[in-house]
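Here the complex is missing a single protein chain, while all its other protein chains stay put.
Chain naming follows the written order as A, B and C, and within any one chain the residues start at number 1.
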Amino acid sequence: MSPFGTSLRTEVGGVDLDTPVIVASGVWPMDPALWPEGSLDGVGAVCSKGLTLKPRDGNPGCRIVETYSGVLNSIGLQNSGVDHFVAQELSAFSFAGRPIIVNIAFETLDDLVETVEVLKGSALKISALELNVSCPNVTRGGMTWGIHPESLESAVTAARRAWNGILWVKLSPQAPSVGEFAELSQGCGAEAVVVGNTWLGMAIDNERERPFFENVFAGLSGPAVFPLALRAVWEAAGAVEIPVIGCGGISRPQDALSMILAGASAVEVGTALFVDSRLPASICRELERHLREKGLSSVGDLVGRARR
Amino acid sequence: MSPFGTSLRTEVGGVDLDTPVIVASGVWPMDPALWPEGSLDGVGAVCSKGLTLKPRDGNPGCRIVETYSGVLNSIGLQNSGVDHFVAQELSAFSFAGRPIIVNIAFETLDDLVETVEVLKGSALKISALELNVSCPNVTRGGMTWGIHPESLESAVTAARRAWNGILWVKLSPQAPSVGEFAELSQGCGAEAVVVGNTWLGMAIDNERERPFFENVFAGLSGPAVFPLALRAVWEAAGAVEIPVIGCGGISRPQDALSMILAGASAVEVGTALFVDSRLPASICRELERHLREKGLSSVGDLVGRARR
Amino acid sequence: MDSGMGKPGSPADRKGSLVFSRKVGENCRHIAVELSEATAPSAPGQFFLVREWGVFDPLLGRPLASTVSGNCRLEFLFQVTGRGTSRLASLTPGAALELRGPCGNGFPAPVGEKLLLVAGTLGIAPFLGAVSALGEKVDVTAVLGVPGRGWEPFTEWCEDKIPGIRLNSDDGSLGRRGDPVEDSLTLVGPGRELWGCGPEAMLRELGRAYEKGCEKVLVSLERRMGCGIGGCLSCSITTPSGMKRVCVDGPVFDWREVFGEPLRN
Partner (left out) sequence: MDSGMGKPGSPADRKGSLVFSRKVGENCRHIAVELSEATAPSAPGQFFLVREWGVFDPLLGRPLASTVSGNCRLEFLFQVTGRGTSRLASLTPGAALELRGPCGNGFPAPVGEKLLLVAGTLGIAPFLGAVSALGEKVDVTAVLGVPGRGWEPFTEWCEDKIPGIRLNSDDGSLGRRGDPVEDSLTLVGPGRELWGCGPEAMLRELGRAYEKGCEKVLVSLERRMGCGIGGCLSCSITTPSGMKRVCVDGPVFDWREVFGEPLRN
């Protein structure tokens, strides 16, 4: 049971959440036994690591570099493949007792459909599918799906046909217009959009005079990107009727509140968990405090309030 | 005289520089009498505040908000207009004894051409014109010029026709493809591209439940954006033959070196001067140190070395 | 362009080390900083951008008026209001700081012999240096306003530094009940100069001193700042005579320069 009041309950894109705070994909163990003390408090749902049809070792070489108030990562979708996920990882994962959002990535539409088919065979509940069209760290597939309108359309349509459960689309902030891409996802039948993923950046090792990452580019996340993500959320929320889930740089409780005031129905937290495993609980307290202060009764009342 | 050796001398896009470190537009006084002790050391050139045809009061309300390792600004091109600049400000500005890069912004192509005409009438030397097609803080003109290929083309072409001196184009990182826009600028006759300006972000005042800035969006700069700017520079440098001038988030001497290794021929520093007025000198020392370490004789040898 | 205010010493960036950091009540701190190298001497009302050394979060220096400035030593009094000041308040002796200053135009030496200082809470900071600097030469009266109970450590600290300071509090729990403007208006008159520092609404009210025959009212303004030296235009204000930068055209302005001609009845 959530230690937080019913005022934080909300339904977002077809998923019932005790709190609007979701653990973002790829940053936290799927096995709750590995979670630090107290870190499950306030968590409304958990996203899986990005899954692919086949197991992947991920990228060679350096995978993480710290930047000013941020991190660049180039994990490259290391995962054990969807079969292993359904057969092994999902049951431990379910122990968290929170709705599970399965994040999937793909190189081809056939991959995508096949991956969905495997997930359909799962006996354990999958609350939503999060279609990752925005991973900047793979040379084939990944972000390229999310920065061209036609490819986004084909991917969301294919996922929509293959999956009769809830479908979320995790958009790329590299898209030329986040609002337009959110609308497109809505048009293709997504129940919610997640805005967004990491931002394309890079780092250079001056001594060796070459890029730190084998793939040259990597994805920037963490506090640094918060103002950019907030703007992207504002744009998306102005463009669609379906819920927008805000993601990017949320690092303090106030940031989550800002995202919600900007129009997000829920938030995902990622990198900040590296430095504060109790952030979800702190966010919940901040939301409750703000509701009380403004005399409001439900977190839903806060969504988009800064747009009035 | 520069206290730095000849190894830092370079010619960038038609401008001879004692050092490759340029003070970016809009962050530093044009009157050198206001510069803190030691802050002219190592400066190779100085950009003017963004000028417009007519004087502008800039944006009302809050103009700057700090973010994690960054600042959002919404100055809105406050300036006294190009006539006043030529008549009054330019002479004090020239006292810095450094090449002067005049940054101009415009709402219409007619504005642009008229502004250039006024500048042509200046008796004092203008080393280059920096065409700002990337200011996110004005509702008309500004960034909109820099995010559509056709409008960028028309602006650069108009500036090129009107101005027979050196022309630099300061690109927007909001452009869908920085490389393509750099190429376009080259095709229209620019001598160099500056990559780039601030990144579109926003901030919300949670207590008042509304955006901090009257214009909602504002421009993000400072350390936070460095990895993004570095990537943009890498992309641009891979796309054009003309020099790329790197700008965005350079905060420590190493960052400037990284930019140059990524392909920048020179760098502009902005926000970091708010916290360290001696950064240009430190950058020069770092470049000299690196040249010695690698047994190279000129900063030109470093340009793009991480791309090999 | 030249506001005619106290001539600025040229600002410089200096590294400093925290000498002490003392709590003055719940929310305020009195700190001393030892500089690696001297800055220009600062006049009352001039300020420094103060930040932790070497980290970029929080990024910007916070403008603080130096309450005491010696050769290589500066003291500040500040309130914890947000992220930057709470960070500064958490530092322990020996911590490395970066300071830019002295910035802006301070209060010019008073023309008359009678000076009235009006401060809202932390607005007292720039006056602490003034009182000792002016010493015997000028007859100085200081008026301070605070919200009320809870501010005792702060008011006691101020009373210690400025003996005879007149206290006012909203609820009458400390000193007189009332606001410092009303109190100061009972004291002004021809031949008395008035300096104010505090919330903008309070400063505006000080314009009423002109009605009482006061000829010179100077106020110190606050704005969020970027560069602190007149380059970024973050701190611009609209005045009857055009746009002004609080950091270099101020922070000390003639009241009329900011608020226009006072209404006289």
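Following the convention adopted for this analysis, contacts are C-beta pairs under 8 Å (C-beta built on N, C-alpha and C of every residue); 3 or more make two chains touch, one makes a residue touch a chain.
Small disclaimer: the values here were computed from a predicted structure and weren't measured.
Note that of A:11, A:31, A:110 or A:293, the residue touching the chain absent from this view is A:31. Within the set B:69, B:103 or B:132, the residue that contacts the chain not displayed is B:69. Of the options B:13, B:50 or B:223, the residue whose C-beta touches the omitted chain is B:223. The residue from A:122, A:215, A:277 or A:298 that touches the chain not shown here is A:277. Although one chain is not shown, part of chain A still touches it, namely residues 26-31, 34-39, 49, 57-58, 60, 62-71, 73, 75, 78, 222-223, 251, 271, 273-278. Listed for chain C, the residues touching the missing chain in the whole complex are 53-58, 87, 90-96. Although one chain is not displayed, its contacts with chain B can still be listed: residues 68-69, 223.
Rule of thumb we're sticking to: only the chains that are shown with their structure count from here on.
Greatest Cα centroid separation from chain A: this falls to C.
Separating the centre of chain B from that of chain C, both taken as means of CA atoms, is a distance of 35 Å. For chain B, residues that reach two or more other chains under the stated contact definition are 67-70, 222-223, 251. Multi-chain contact residues of chain C, defined as those touching 2 or more other chains: 56-57.
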